[in-house]
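With one protein chain withheld, the remaining protein chains of the complex are depicted in position.
Here is chain A:
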Amino acid sequence: MNKNIKSLFKMSALSVGLSVAVNLSAQESQTPNTDDDKGDYENRLLIVGQNNTLNTEAGSATIIDEVQLEKYEFDDIHRILAQVPGVNIRQEDGYGLRPNIGFRGVTPERSKKINILEDGILIGPAPYSAPAAYYFPMVSRMTSVEVYKGPSAILYGPNTVAGTLNMLTRQVSQDNEGMVDVSYGSDAYSKFHGYAIHNFDNLGVLIEGINLQSDGFKTLDSGGDTGFDKKDITTKFRYDLKGEQFDQVFELKLGYADELSNETYLGLTDEDFALSPFRRYAASQLGEMDWQHEQVQFNHFLQGENFDITTRAYRNDFERAWRKLNNFRPSNNPATQRSLQDILSAPSEGINAIYYQVLTGQKDSEGLFEQLLIGVNDRTFYSQGVQTDLNLKFEWGDITHNIKTGIRYHEDEIERFHTEDNFNMVSGILVATGAETAITTANTERSKVWSIYLKDTLELDQWELTFGFRSEIIDSYYQNNLVGFENDWLKKSTTIVLPGVSAFYSIDDMSGVFAGLHRGFIPTSPKQSPEIEIEDSTNLELGYRYFNQANRIELVGFYSDFDNLKESCTASTSSSCFSIIDQEFNAGNAEVFGLEASWADRFSLSNDIDVPWMLTYSYTSAEFQETFDSDFELWGDVSAGDSVPYLPEHQLTLDIGLEASQWRTNLMISYVDEMNEAAGDNVALSGVMTDAYWNLDLSAAYDFMDYGTVYLKAENVLDEVNIISRRPFGARPSKPQQFYLGYKYRW
C-alpha cells in the first residue's frame, strides 16, 4: 500500500473510530436490522433519494429505479438516459462503451463536464486531473440511476455547471437472496449476471458478477472481431450496529472490472456509409482497448435522532491502453499534411484520394507519407479520498432548518505514456515497418483538493428556502516525464466559491413551483497554463412539479449564462488533437436555455392490465455569444450566434407498456434531432450535421413465478441506421436491429 493510501485510510479510520467510540458507549443491545434502517443508509448514497412524496428540491430530478431498469435490460447508459429530459448524448461505438453525456447544453465529449458518481462517490478515473470518463461503470449491475440538475449541484463537485449522474449499486439487503440472469442475442451477444446476498446476524455479504460480450455488429475489411468482452465483480461486507442513541452501518466494497474491446476511432466516409454503414476499414484492424479497474470503498454511517453522518473513504485504480490508428506519418509539410478527419470528409479531393486508398487497403503504402501511425495511449489513473457528509435537522424559532454540510479531501492522478509505431499497409494488412517505437507523450497530472459545502433549507409554512455554497481548493501539479523536459512543469492553486440559492413553494401536498440560481464551475486540468480560464456560468431555473402516486409531472425551464465556455482537445474529438492532446480552449461568453418536461402516469385497461407510460421532452438552445477563431476542431471560426456542437434542439421519448400480474411488454419510442458536428467555419466538419432519427425499442417478459422469468428484447425495431456522429474520425452508425432472449431466476 503506498503512502497516499495509508494516509487516506488513516483519516478514514480516525473518523470512523471516533464515531464508533461514541456509539459503543451508548450501546446496550444489538437489535435486528429493519428495512427502514437500510433505507436511511441507502438514501445517503443517492442524490434525490427514494421519495414517495412530493420532492421539494428545487432542481430537475429524475430517478430510474430497478423496476424501470429491468424493463429493457439495457446495457448502454445512452439508451437508459433517453428517458431523462435535458440530457444530450453523442453516441460513438453503438454499445455505449465510452459514453459521451452532457446535460443542459454542455458538450458531451467523454462526459467530462458532468459529475459521474457511483454510490455517491466520484467514479471517473481522475475527475480533476483528467475528467474524460474513459472508465464508466457497467450499468447492467446498477439498481438505480439518478440525474440531478440545478442548484443542488453545488453539493456534488467539481463540475457544477450541468449536473450529476449518480448510479446506485446493489445494496446488501436484509434478506438472503440471489439472482441468475442469462441472455443471448444478435452478433453473439451474451450476458451472464448473478448475485447472492447472505446475512450472518448483523453481517451481510454480497457478491455480484457480470460478463457481457459480443462479436460486434461491424465488419472489418480484413476480417476479425469488432466486439467486446467486459467483466465486473463486486463484493460488499456490511455490518449493522444498533445502539440506544445511534445506529451505525459499516460497509466495505471491493470491485474489479475489465474490458477488452476491438474498438477504433476510425469511421467511414459518408459515401461508404451509404453503401455499407457497418464496414470498418482495413486500417482499423489493430484497434483494441484494454482496461482494468479496481475499487476499494469503506463507508460508515452514523444516525442519531435528528442527524446522520456518512463517511466514505475510497480508492479507484484504473489502467487503460488503447491501441488504435492515430494518423498518417507526418509529412512535415503543412501543404500535404492531412488529419484522418480531413481525409474522410473529402476522400477524393487532391491528395486525400491517395491517403483514402491506403486507409481502405486498396493501395499499399509506398512513400514514407503513406505509413500509418498506430498509437498505444497507455494511461494509469488513481482517484482516492475521504468524504464526510452531515445531515442535521433542527428548529430555531418557528423555522425548521435542514442542514447539509460536508467536507472531502480528494486526490487523483493521471500518468500518460503514449507511444506510436509505424505500419505499412501491405495487401490490406498492417505490417510494422520495424522502426523504433516512438514515445509521443509522457507526463503526469495530479490534483489534491479540499471541498466543503454547506446548505441550509428553511421550512417556512409553504415555502422551503435554500441557501448554500460550495468551495473547492485545488492544488494541482503537472510534470512532463520525457527525458530532457525536467523543467516542463506547472504548479497551480485555485480557490473558488460557488454559491447557490433556491426556493420551493408548495401549492398543495401534491404540487409546487420552484426557482433556483447557482454558480457553475468546471476546473482546468493541471497542465493548462493559467491563461486558460475555468468554465464559469450563472445558472437559473424555474419549475413546476406535480406528484400524485403514479402521476408525476415536472416542467423545468433553465438558462445558463457562461462567462467562459471551455473545451478540451482529446483524440476522441479529432485526430488533429494528437499533437496537443488534452489542450483546453476558451470560447468566452455563451448562452444556453431550454425546457425539460416529463409526465408519467398509468391507467388500467382492464382489471388485469395496466398501461404505464411516460413522456419526456427536451428543448435546448445553446449559442456562442462571441466571434472568435479557434484551432479547436469542434469550433473553428465561430461567429456570435453559432450553435454549440452536438446539441439536439428537440428530443422526445415515449415509454409505454402493458403490465399484467405475470407478463409485461414495453415500447420505447425516442426522437433525437439533428446536431451540428462543428460550430464554425474552416474546420473539417463545418456545416455538417448528424442525422435526426427515431428509434424504437421493444421488450417483453413473462414471469413463471417460482420458475423464473423469460424476457425478450428488440432494439432498433425499425432497423433504421443513421449517422450518429462523425467523430472521432468519420461517420459512425447507430446500433442496428438487435434481438435478445434472456432468462432470469431469483431466489
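Operating definition for what follows: contacts are C-beta pairs under 8 Å (C-beta built on N, C-alpha and C of every residue); 3 or more make two chains touch, one makes a residue touch a chain; residues count from 1.
Quick note on the criterion: contacts and distances are computed from a predicted model.
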From "Imelysin family protein", "Cytochrome c1", "ABC transporter ATP-binding protein" or "Carbon monoxide dehydrogenase small chain", the hidden chain's UniProt protein name:
"Imelysin family protein"
Candidate in contact with the missing chain, chosen from A:369, A:711 or A:729
A:369
Considering the complete complex, identify which of A:491, A:650 or A:746 is in touch with the unshown chain.
A:491
Candidate in contact with the missing chain, chosen from A:465, A:600 or A:660:
A:465
Of the residues in chain A, which ones touch the absent chain?
331-338, 342, 346, 349-354, 364, 366-369, 396-399, 401, 422, 433-436, 438, 454, 456, 458, 460, 465, 467-469, 471, 478, 480, 485-497, 499-501, 529-531, 534, 579-580, 631
